[in-house]
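For reference, the structure is listed below as structure tokens.
The complex is shown incomplete by one protein chain, all other protein chains being positioned as in the whole.
Up next is subunit A:
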Amino acid sequence: MKYKTGAGRTSGTTSWTEDPNAQIAAKLKALYQSVQEEAIPSRFLDLLEKLDAAEQQAVLQGRE
């Protein structure tokens, strides 16, 4: 007997009994990709720019 999907769930959800391992793999990837596909937040781009600039500044000062 298959598990019924509960109220509020999408009716297209595959029954859990069909292949739990494949479902786990697919959901894990979907979850991961949902974050991976987000644009890189500007705070990180800014941070890398700052680190880069600070280092170049240090190199310049070292030359003087």
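Simple rule for what comes next: a contact is a pair of C-beta atoms (placed from the backbone, for glycine too) under 8 Å apart; a residue touches a chain by one contact, two chains touch by 3 or more; residues count from 1.
Here, contacts and distances are computed from a predicted model.
Participant: Consult the UniProt record of the chain that does not appear here and report its protein name from "NADH-quinone oxidoreductase subunit M", "Sulfate transport system permease protein CysT", "ABC transporter substrate-binding protein" or "RNA polymerase sigma factor".
Facilitator: Of "NADH-quinone oxidoreductase subunit M", "Sulfate transport system permease protein CysT", "ABC transporter substrate-binding protein" or "RNA polymerase sigma factor", the absent chain's UniProt record names it "RNA polymerase sigma factor".
Participant: Footprint of the hidden chain on subunit A, which residues?
Facilitator: 3-10, 13, 16, 20-21, 23-25, 27-38, 40-41, 43-45, 47-48, 51-52, 55
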